[in-house]
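Excluded from the complex is one protein chain; the other protein chains are retained at their positions.
This part shows subunit A:
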Amino acid sequence: MTAFLIIIVLALLAITAWQISKIYKLSRPSDDDGIIANDKDNQKQAKIMLVFMVFLYGLMIYSFWNLSKFYLPEAASEHGSSYDQLMFISIAIIMIVQVVTQALLHYFAYKYRGKKGKRALFYADNNTLEFVWTVIPVVVLAGLIIYGLVSWTQIMNPPDDEDTLVVEIYAYQFDWRARYSGQDNVLGKANVRFIEGVNQLGVDETDEYGKDDVIVNELHLPVDKPVIFKFRSQDVLHSAYFPFFRSQMNVVPGMITEFSFTPTTTSKEIKNSEYMLEKVKRINEIRSERSKDLVAEGRSELDEYEFDYYLLCNKICGVTHYNMQMKIVVEEEEEFNKWMEEQQTFGELLAKQ
């Protein structure tokens, strides 16, 4: 891949150099030339237009062929599969429109290139045509809107379920914490004004509901169980982005925002999925390649990469915005319960003081 890139770069540089050498020549026009396009220019530019069209389609094919492997893996949440489907349909529709309209645009530009004495068609209006291409987008867009809005409503208004796990995601410059609601499944009240000593999330120490809350810096979720996240920020805007679960919500100081989803793929499953095995292999090849360079420079080498779900900040929040992440582990319910039992509750944390 790198070699291929270098070749492309060199080729482009060569073309640039060649073009620049022509610039000098071209920039001194003969008397009649160099100002307004004549037949020769029209001929030549029309041909370049065709070449450009080939480039454009080539670029699109290259991108879909070579870069679509970067698409996120299949959604690991329940609503995510309908998200993926809507995305697929939308991309298909827009690519059809793209391929057709760009072809028409560039082909017409080539076909109707100017020639002295040629007569252009005086064609100012056609109501039928305009009606047709107003109605087609209306119909297609109506379809997309309806599909999109149905999914949106389902995603944003999940059914009330006793069984839902309530988790607070707490953001501050530049890290995350998760607070589980504990046995009672109710989060204790909290406000930044309560922040003091070990009480870093500002949980109200007098609130009974808060005593059994569990605060951790690694998010564990039981598979196939709906989770409702309540987001709270300590300082500035952040955005909690769970790319693998097709979920995102801004974290806003002064208010609590919500998003809920049901994880459907455990960490173990996704690590062993074909997609992820290939991806991790590719990444580790790159990393070991880079490690060689680093070692040569006398620096330490990179760790071997192992995939884990993560949550990241996706709203500019300050200097270290680029590294505000939290590991997520999706596991079977028993494993989750076992892990949970090992954690310290907020009450225990306070008692220890």
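By definition in this document, a contact is a pair of C-beta atoms (placed from the backbone, for glycine too) under 8 Å apart; a residue touches a chain by one contact, two chains touch by 3 or more; residues count from 1.
Simple rule for what comes next: contacts and distances are computed from a predicted model.
Novice: Suppose you had to identify the omitted chain by its UniProt name; would it be "YCII-related domain-containing protein", "Lysine 5,6-aminomutase subunit alpha", "Cytochrome c oxidase subunit I" or "Response regulator"?
Specialist: In UniProt, the chain that is not shown appears as "Cytochrome c oxidase subunit I".
Novice: From the list A:L50, A:V186, A:I228 or A:I286, pick the residue that touches the absent chain.
Specialist: Reading the full complex, the residue touching the unseen chain is A:I286.
Novice: Thinking of the whole complex, not just what is shown, which of A:Q98, A:T164 or A:N185 touches the missing chain?
Specialist: Answer from the full complex: A:Q98 touches the omitted chain.
Novice: With the missing chain put back, one of A:L165, A:L187, A:L219 or A:C317 would touch it. Which one?
Specialist: A:C317
Novice: Of A:S81, A:T164, A:N185 or A:Q234, which residue touches the hidden chain?
Specialist: Counting the whole complex, the residue in contact with the absent chain is A:Q234.
Novice: Can you name the residues of subunit A that touch the chain not displayed here?
Specialist: 1-2, 5, 8-9, 12, 16, 19, 22-23, 26-27, 29, 34-37, 41-42, 45-46, 48-49, 52, 55-56, 59-60, 63, 67-68, 70-72, 83, 86-87, 90-91, 93-94, 97-98, 101-102, 104-106, 108-109, 112-115, 118-126, 129-130, 133-134, 137-138, 141, 144-145, 148-149, 151-153, 155-157, 172-173, 191-193, 195, 202, 234-237, 239, 241, 243-244, 246-250, 252-255, 257, 279, 282-283, 286-287, 302-303, 305, 307, 310, 312-323, 325
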